[in-house]
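Not every chain is included here, but those present sit where they belong.
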Amino acid sequence: MSTDQLQSATHEWQEGFSLPQDLYRDTDVFARDIEALATSQWLLVDHESRIAHPGEYFTVDFGGESIIVIRDKDNSVHAHYNVCRHRGSRICLEKQGSVRALTCPYHAWTYDLAGNLKSARYMAQDFSAAQYRLNSCNVRVFKGLIFLNLAKDQAPSFEGFIARFEPMLERHDLAGAKVAVRQVFPTNANWKLVVENFFECYHCKSAHPTYCSVHDEMKMLAFGAGPGSSDGLASKYMETFNAWEAAERLAGRQPGMFADGPDTPYFQSAGRLPIGKGNATESLNGKGMAPLIVKEREYDGAQTGCVFNPVSVLLANSDHAIGFRFNPRGPRSTDVEVFWLVSKDAQEGIDYDPEEVKAMWTVTLLEDKTITENNQAGVCSTSYRPGPYSAQESKIAEFGSWYTRLIGLNNAAATCGNEHIQPYG
Amino acid sequence: MSTDQLQSATHEWQEGFSLPQDLYRDTDVFARDIEALATSQWLLVDHESRIAHPGEYFTVDFGGESIIVIRDKDNSVHAHYNVCRHRGSRICLEKQGSVRALTCPYHAWTYDLAGNLKSARYMAQDFSAAQYRLNSCNVRVFKGLIFLNLAKDQAPSFEGFIARFEPMLERHDLAGAKVAVRQVFPTNANWKLVVENFFECYHCKSAHPTYCSVHDEMKMLAFGAGPGSSDGLASKYMETFNAWEAAERLAGRQPGMFADGPDTPYFQSAGRLPIGKGNATESLNGKGMAPLIVKEREYDGAQTGCVFNPVSVLLANSDHAIGFRFNPRGPRSTDVEVFWLVSKDAQEGIDYDPEEVKAMWTVTLLEDKTITENNQAGVCSTSYRPGPYSAQESKIAEFGSWYTRLIGLNNAAATCGNEHIQPYG
């Protein structure tokens, strides 16, 4: 679809309704989405415990790209495009590994861990190795969490991106964590249907019995998908919440909560909420599953949610944290990639059982996979028209505005904060 | 392909020859085909015995759409698009089932069987449920046969569509029948190659030994694919036919036969013909396989064929009938969906064996699948040129004219009968 056609489709769309059909299925729209996300956002990709030692690497897929994330001898973390500068071969063929240098398996061009070309046989006299270092990708580490940005020129400021999460995660020792288990949920649906499903709890009651058995019902109505997710439905819950917040303050803890509006570059939010039902952590039975990762050294029964951007989310409990990465693979295909973190001193089989750690969200995400795929099927019907959101879907009503502006199809006056992150003028 | 390109390709086509290559493989042509068939035709989809009781439903796929066909409490039959008016999720996930209401599995929006929205939580004050009833699809039942039309505005008159088949099927108690067995033959070929194969018996001799063992050879030459299928090849058969017809009239039966020309909206035909070779019914050994479904209560050795339109066909024998639905799935993919009807009082395993009932046509349709897929492969060659039809292919010579006019690519002066069924001006 041309930009004109897209703009016309978008103009017929009303805020407060789901998106027009083509935005959920068109190939050109998908290409715009990938470009916009890659250049304007810092994408949460993994935890640095995966590359604890120099030479260790893993590869990240995003929109047809493969990126090598590798630890250098000085312990710094680099990200390189997994593309040899000679004739374009992939360099790392495995998802992860450990190397002394990055040697292309095709013609043995060899790069150091920082991406400098160190060896290439039989090149011309005037060949300048300096011109052929690996293309690098922007990478930052925050409390052990690795973020990538694929802007070819200037990346958005990481400090501006991450600043507000520092106090929110102050109590959690994420840098001292490790990945206990990971799982991918391949989903035959557009990434925006996946994201919209994640950011509303209107469907929890009908679709997630297990999730509902763990969380406080009134909390789910008020803040089911985090701060700002339910417009005007909080009243019945606020008494409980205010009492909990007062107790937190008495205990010297600063709970905190914020939620960006749609006219912001990253549409971030964060908040700390009690799980409810007397549960210590977000497990199937509400009981702890692993050594604590919080400073306090006691279960506080609360969870800190961090939405770095709509495709990068972290949920931190007293004994474990969960990273979510919504990875667009095609117009109707998304990988939901999840990693569970526990204390790096915890011993598998003794201190925690990975199957138990991942159980609650695995059940929930498998349910979400089914839901979202059925949504995709129906959205492609000629009879589909954008439908109205309920009060419990206010976060995704805003997401529609944020997203259409992100890809340059929303004319509403808004400044994006980072001027260079408007890939389509 | 643009309309101009298609029109140019079609202009080079001569009547009496197979169609130009692009009409058998192009994606845009396929989209036009789907739109034209869906809006201009009443499509035979199933038999109402499948939904005998209130709340029973099945889903029909047509061109990317999913339609719910459901029986209401007052016994009427509705057809709804399987798309929730909230955010577009599929509502019915199974091919068939029984429900008390249509509840979307995503957010539990609930509709009654007639498609009225009865429940939706937390919607805005000014939300009007009446604006969000399920989108309905045109549906009619004739002698137990269910037909759908997907026109968004006015459907063609069903009475005009079905009138001439009433006397033809008068003797068969189809409303008192049930589906004994059904089978789908997925075929990697354009639906027009499938239809063309079905409407000529020029290939019977070389490709269908079983079919030939059941049917009179001279009849196959004269009327092998029904009335009008063999131009000028009837002479040797007419003596036999006239004698049979005279005997039918003596017995008080009005055989009847008609065949529309290509300038008609539905290209219908029907006719009653003896099977031949002394066979009672169209079975592998020519003998009866199930209790009679005709009034006369005796085998008459004849078969009534009804072509409602080129994708909707019924063959009615003394003891069973067969419904054929040619369902286009993609430019090179068609599902041939077949259901066999027997008397609803017949007991499976006692009065009939489903394997026996379906055997003759299953053999024949599997042969057709192979034939048609090889036709598709060759038609895609750069060396393919439309070839001339034999006298035994006169029905499909007309089909080419009917079809090109249907999708608006045949400029021959012709009125379509139903002015609103010309989807492309």
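Chains here go by letter, A and B, matching the order in which they are written, and residues are numbered from 1 within each.
Keep in mind that, in the parts below, a contact is a pair of C-beta atoms (placed from the backbone, for glycine too) under 8 Å apart; a residue touches a chain by one contact, two chains touch by 3 or more.
Worth saying up front: this structure is predicted, and the values here are computed from it rather than measured.
Chemist: Which total copy number does the whole complex reach if 2 copies are given here?
Modeler: Of the complex's copies, 2 are shown; altogether there are 3.
Note that in this section only the chains that are shown with their structure count from here on.
Chemist: Roughly how far is subunit A from subunit B, going centre to centre by Cα mean, in whole Å?
Modeler: The computed centroid separation for subunit A versus subunit B comes out at 49 Å.
Chemist: Can you tell me which positions in subunit A touch subunit B when the two form their complex?
Modeler: Answer in residue numbers: 18, 196, 202-203, 205-207, 233, 371, 374-375, 377-385, 387-388, 390-392.
Chemist: Touching residues of subunit B toward subunit A in the complex: what are they?
Modeler: Residues 64-66, 81-91, 93, 103, 105-108, 120-124, 127, 132, 135.
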